[in-house]
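Pasting a structure here, questions to come.
As you look at this complex, bear in mind that one protein chain is not there, while each of the others sits in place.
We call the chains A and B, going by the order they appear; numbering starts again at 1 in every chain.
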Amino acid sequence: MKYVLKKLVTMLITLLCISFLVYLAFDIIPGDAALSALGTDVTPERLAAVREEMGLNRPFIERYADWLINFIRGDFGISYKYRVPVSEMIMSKLPVNVMMAVTAFIIMAAVSVPIGIYSAKHKGKGIDRFIIILNQIMMSVPHFFMGILITYIFGLVLKIFTPGGFVSYDKDPGGFILYMIFPCIAIALPKIAMSVKLLRGSCIEEAGKDYVRTAYSRGNNTSKVLYHHVLRNAMLPVITLWGMTLADMMVGSIVIEQVFNIPGIGRILLTSISYRDYPVVEAVIVLIAFVVIVTNFCVDIIYQLVDPRITMQKETLNK
Amino acid sequence: MQTKKKHSLNLIIGLIITCIMLFLIILGFFYTPYDPTKMDSSAKFAAPSIKHLMGCDNFGRDIFSRVLKGMGNTFVIALATVVIGVVSGVLIGAVTGYFGGWLDEVVMRINDVVFAFPSILLALVFISLFGTGKYNVVLALGIAFIPSFARIVRGEFIKYREMDYVKSARLAGVSHLRIIFVHILPNTMTVLLSSIMIGFNNAVLAEAGMSYLGIGVQPPDASLGSMLSEAQGYLFSAPGYAVFTGLMIILLVLGFSLLADGLKKG
Partner (left out) sequence: MDDILLDIKNLNIEFHDHDAPEHVVKNVNMVLKRGEILGIVGESGSGKSLTAMAIAGLLRRHDITTDGRIIFDGKELLGAKRSELRKIQGNDIGVIFQEPMTSLNPTKRIGWQVEESLRIHRPEMDKAQRYRLAVESLKSVELDEPERIYGKYPHELSGGMRQRVMIASAMICEPKLLIADEPTTALDVTIQMQIVKLLQRLNREKKTSILFISHDLSLVKRLCGRILVMHDGRVVEEGASEEIFTDPKQDYTRKLIDAIPKLEKPEI
C-alpha cells in the first residue's frame, strides 16, 4: 500500500511538472499570445484591450494556476483560429484515438503471448526461426507504412474496406468496426513483433533458472512448469515494454489517422500546429501526456502485483 | 554452438544490408541516374524497367533517383539527431553517474519526466513552437533522445565507478576528467554502440513519421517519410512508389537492428 501511495505521489508530481513545462514553453517561446490571436494588422489599443482580457498582464504563476484549475475542470481555453472552446473541438475526437490505442493494445497482448510462448517452446526449430525472421522484419516496418500496405492490399486489391471511407459509429456500427480494425492492426503489428521477441527471449532465459529445476524435481510436467512457474517471471520485462507501448500507440494512432483518413485528434493537432493555434496544441499535448503518465502508473502497480520483490528492491536501492 | 553461429549470421546479414544502404546513400550524394526533380510527362507512372529501376511518379520523375536523395536526407537527419542525443546524453550520464549526489538526483528526476513523454510528442511541442523544417526536426528529436542515452550511460558509470581499477586510479591521483573519459568511457562502448544503433533506428522512424505528417522536412527537400505521404495519393496508379520508398526505410532500419542484435549477443 505504501508503494502504491508513493507511486501515486510521483505520478501527480510528474503530471504537475509536465503541465508546468508545457505551459511555460507555450508562454515564453511563441512571443505575444494576443498578437498571434489577432494577427499582425491590429491597432495598439485593441491589442492592449485583448491583452487585458486574456489576462496577459498578470504574473506568470497566477496565469499558470488559473490555467491548471480550468484545465482540471475541463476548460481548455478558446481556439485562436476557430474561436470555439478547445474542449468542444477535441473531446469528441479523443475517444476515437483512445479506442484505437486500446484495441491495438488488446490485439498485441492477445497475439504476442501465445506466439512468444510457442516460439520459445520450439526453440531452434524451423518454425521458431521463421518467427524470428518475421519478427526482425516486422520491427523494422514503420506503422504508417504498414497502414499504407494494408490500405493497398485489403482496400484496393481485395476491396474488403473502402480506403478513406470512414463511417462514424452512430451511423453504421458494423462498418465502423470493419474500418477501424485495419488501422489498429497496423499500429499493433510492430509492437507484436517486439513483444514476441522479448517474451521468447525471457521465457528461454527463465527456463534455465534454478527454480525451474526445482519445479521439475517435484514432478511437474513441462506445461505446468511453463504456466505455473516460467510464464509469470518471463512476463515481467514484457509488462514494462507494454507500459511504454500504450503511450506509443496513442501517438501512433495520431499518425495512422492520416493514413486511413480517420477524423481523430491528430488532424486537429496537425492543423493547429501549422496555424500556431497554441491553446489547442497545448491541450492535446497535455491530455496525451496525462494518458501516458496514468498508464505508466497503472503499469507500475501491475508490475508490483506480479513481482513481489519490487517494493524491497526499490527500498534497498534507495539506501 | 548452434546459437553462436546464428548470432554471427545476424551480424553478417546486418553488415551486408547496412553496407549496401550506406553505399546507396553515399552514391546518392554524388550521382543519381536522373535529376530527381526533373519531370518527364512521357514517363508518367512508368513501370519499373532498366531505364527507370523503380519506375516513375505522377510527374514522371525517376523514383530511384528520388529515393536515393530522400534516403540521404533521412540518413543525415537521423545521424545528426543521434549525435546530439549521444553527445549530450553521454556528458549528462557520465557526470551524474560518476559523481552522484544531489545533482544526480535532480537531473535524473528531470530525465524521468522527459522519458515518460513519447519522443515524437516532445518533438511535436518543439515543432509547433519553432516551426517545421529540417533543422528543427533534428533539434527536436535530438533533445527528445537525450534522456534514454543519459540513462544508459549513467547506469554504466555507476557500475564502473565502484570497480577496483577506478578506485586505485583515483588513489593514484588521476584526475576525475581523465578517469571519466579514459578509464571508464571506453568500457561503456559495447553497451553504448548497440544503443546508438537502436537510437538511430528510432530516429529514422520518428523522422519518417514526422515528415509523413508534413511537419518534418519541407519541400523542395524530400525525405523517405514525406515521399511516402506523397506516394500514398497514387497508391492505386503507382503502388511501386510507396512500396519502394517504404522498403528503403525497412532495409535501413533492419540492417542496423540486426547489427545491434549481433553486437549485443556476440
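Everything below uses one rule, namely that contacts are C-beta pairs under 8 Å (C-beta built on N, C-alpha and C of every residue); 3 or more make two chains touch, one makes a residue touch a chain.
Since this is a predicted model, take the numbers as computed values, not measurements.
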Considering the complete complex, of A:82, A:176, A:216 or A:275, the missing chain is touched by A:216
Among the options A:2, A:73, A:159 or A:309, the absent chain makes contact with A:309
Chain A positions in touch with the non-displayed chain are 209-211, 213-221, 224, 228-229, 232-233, 306-309, 312
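In the analysis below, only the chains that are shown with their structure count from here on.
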Residue set of chain B touching chain A in the complex reads 2-3, 112-113, 116-118, 120-121, 124-125, 127-130, 132, 201, 205, 208-209, 212-215, 228-229, 231-232, 235-236, 239, 242-243, 246, 249-251, 253-254, 257-258, 261
Note: in the complex, chain A contacts chain B through residues 14, 17-18, 21-22, 25-26, 29-30, 124, 136-137, 139-142, 144-145, 148-149, 151-152, 156, 163, 247-248, 250-251, 254-255, 258-259, 266, 269-270, 272-274, 276, 278, 281, 285, 288-289, 292-293, 296
